[in-house]
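One protein chain omitted, others in place.
Chain naming follows the written order as A, B and C, and within any one chain the residues start at number 1.
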Amino acid sequence: MANEKIGEGDYVLLCLDVRRTYMVKVEAGKTFHTHKGFMKLDDLIGKEFGETVQSSLGIEFTALKPSLTDYIMKSSRKTQITYPKDAALIVMFSGIGPGSRVVESGTGTGALTMALAHYVKPKGKVYSYELREEFQKNAEKNLKRANLLDFVELKSGDVTAGIEERDLDAVILDLAVPWLVVPHAYKALKASATIVSFSPTIDQVVKTTEALKENNFVFIETVECLMRGMQVERGKTRPHTMMTGHTGYITHARKTLKPQQETPSGT
Amino acid sequence: MANEKIGEGDYVLLCLDVRRTYMVKVEAGKTFHTHKGFMKLDDLIGKEFGETVQSSLGIEFTALKPSLTDYIMKSSRKTQITYPKDAALIVMFSGIGPGSRVVESGTGTGALTMALAHYVKPKGKVYSYELREEFQKNAEKNLKRANLLDFVELKSGDVTAGIEERDLDAVILDLAVPWLVVPHAYKALKASATIVSFSPTIDQVVKTTEALKENNFVFIETVECLMRGMQVERGKTRPHTMMTGHTGYITHARKTLKPQQETPSGT
Amino acid sequence: MANEKIGEGDYVLLCLDVRRTYMVKVEAGKTFHTHKGFMKLDDLIGKEFGETVQSSLGIEFTALKPSLTDYIMKSSRKTQITYPKDAALIVMFSGIGPGSRVVESGTGTGALTMALAHYVKPKGKVYSYELREEFQKNAEKNLKRANLLDFVELKSGDVTAGIEERDLDAVILDLAVPWLVVPHAYKALKASATIVSFSPTIDQVVKTTEALKENNFVFIETVECLMRGMQVERGKTRPHTMMTGHTGYITHARKTLKPQQETPSGT
Partner (left out) sequence: MANEKIGEGDYVLLCLDVRRTYMVKVEAGKTFHTHKGFMKLDDLIGKEFGETVQSSLGIEFTALKPSLTDYIMKSSRKTQITYPKDAALIVMFSGIGPGSRVVESGTGTGALTMALAHYVKPKGKVYSYELREEFQKNAEKNLKRANLLDFVELKSGDVTAGIEERDLDAVILDLAVPWLVVPHAYKALKASATIVSFSPTIDQVVKTTEALKENNFVFIETVECLMRGMQVERGKTRPHTMMTGHTGYITHARKTLKPQQETPSGT
């Protein structure tokens, strides 16, 4: 029997339905309150992930083991999170995988950091730069909760002033002025490796694309992703009425070794 | 110096610009022909990935190390490929990562298989079922080229008749009748683990969603992803004129252990 | 000087900015209250449409002459309105114009009725069927306000039981069971004329399309329209974060005279 048992200290996603899910930490003696009644968290201990539990009002919740997307969506937020749809594409365009070494900036809520760490673990590393201590502390909490902190080095620093790491597999930017980081990313990346930048405005995309061209990156592409949910029910199936219309544009490119036009730059 | 050198037998992505890239296998004595002149592949050997090479007409190409998305887009195709935008979301919703054990069906071109193998390696495994031998052989070639065959077990079998594996982290379906596989997926998955189904038609989505509800899956959600490319140039920036309007819907859900309503089903 | 003056009884759109506009009826002695102060409506009388007026707090509002889209968006609502994006496409696909005779069902809020009346006036006519008296009375109010009631005949009736009019230029359906109306629409339309149906669910689209095929309609097409707003500001331009993800599908077709396959049906 391979199903995992819920232990004290574990995080559990209590799922009533698709729209009502709650991330709780199982602590002995604690009670979790919902508008559908309360639940003694003691009762979860020893159950298997995937079992159902009843609230004081007899309402059934499923006790799921949180997945990466759950940790992202339930992040403690001090700023905007990177949504799974964008995190998924950023990861894929970056080319990273188990063992990769990645620089990310800024850390923000740590939502994207979690995704990066999840895919490079156990031997890879995410070096995540953040200027605001408040954000960094919050991200640390989120990463710890998702058991991903071991694969991340949280750094207090300004990547517009430089990146300390070298021979990186990818540099991932989600900050206001990505174009200022492009020359530093060039130095920090392996040849042929990938830079990915996520920005809400067109102007950021244009400036970043120009910086990429000037700094010897090629295969430069910008896309945006619109994700729409469906309401599925026989005879009544239709797209949901509301959707997120925009989060940001994703620009990605690859480092080339041809001599740079503007300023010489070695690896 | 960490940059990797191109050796005989390596695959190289020759990049002229975003729309014109060519995947070549470096074989001594061979010549690669483009409408921009030819290239002696011998000349690539010993160069670093990321360097530029010139064709016989003096046109510069960058010799990139292929990334996961390049291997996917340049797959040898016997059938429709799963596009990176969909592969990225399927991977993220599946919750898999390094070490995961996944069943996929059908193998098809192996495009999605590559993505799954890339993220579960080196200790995880993808068990990929395919009925058509012709597809399987082609997929094997694609996986070998991308150095991902070691992490995949290609199986000739019909998942609508059953899944042999147990305690899986995810089951990924991209076949005509996913709803017929749902009961087998239930048995094959760990509790709380994820099923993801990719289907082009609404009818498939409805039938699969119903099968998921009947078979004790919860947290059932269907989305579609529209990706639009941007033409980025100062003063002329705009979305591209053409885009892919539809590939398929992604339905995902989680296995719960509550007693099934219709037919009892154990793990 | 051609600018029109505001008179007592006129409707005026008070515009603070794009997101804050208010439709008011100019009545002597009345006061209009906003969170930006109040306004004596007497003060509007004799001004020209397009002039600015100040609230009691000194905030400037522009007094615009309401356009069709303003009347639609500011409809008194008893049910969902047809949004301008959909009304615009329905009108265009219907082929109607000045002088056309159109049947519509149901009247609903009268939002689409307004659009139809606006484009067929002054010599055309919209015959608008509605079962619920409450909706009809509300729609009448909306049409009167927009000065379009003269071009509409509001009918209390059930189009699934039949359409009284003949030789119509278009039949426009926005009701739960459009497929039941298709045979009646066939009889009511001129040859080569257009039927347009607006439905939120896929199932309605499928059933309506089948009914159209069985009832000798051709050139059958279904589309959906996604409209996304832009936040335009130099250096900060980007799509809006939220958008309407779905309103409905628009199916349109043309009546042909070829003998029907299923059941004979003449004009």
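Everything below uses one rule, namely that contacts are C-beta pairs under 8 Å (C-beta built on N, C-alpha and C of every residue); 3 or more make two chains touch, one makes a residue touch a chain.
In this text the structure is predicted, and so the values were computed from the model without any measurement.
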Displayed chains contacting the withheld chain: B, C
Residue in contact with the excluded chain [from C:T194, C:N215 or C:T247]: C:T194
Selected from C:L57, C:A176 or C:L257 as touching the chain missing from the view: C:L257
Which residue of C:V26, C:L68 or C:I81 touches the chain not shown here: C:L68
Contacts of chain B with the absent chain, listed as residue ranges: 200-203, 228-229, 234-247
Contact footprint on chain C, counting only the chain that is left out: 1-4, 15, 17-18, 21, 48-52, 60, 62-65, 67-69, 84-85, 87-89, 91-93, 95, 97-98, 115, 118-119, 121-122, 166-167, 190-194, 202, 205-206, 209-210, 218-230, 232-234, 237, 249, 251, 254-258, 267
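Operating definition for what follows: only the chains that are shown with their structure count from here on.
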Cα-centroid distance, chain A relative to chain C, in whole angstrom: 43
Between chain B and chain A, distance of the C-alpha-averaged centres to the nearest whole Å: 21
Chain B: positions in contact with at least two other chains: 202
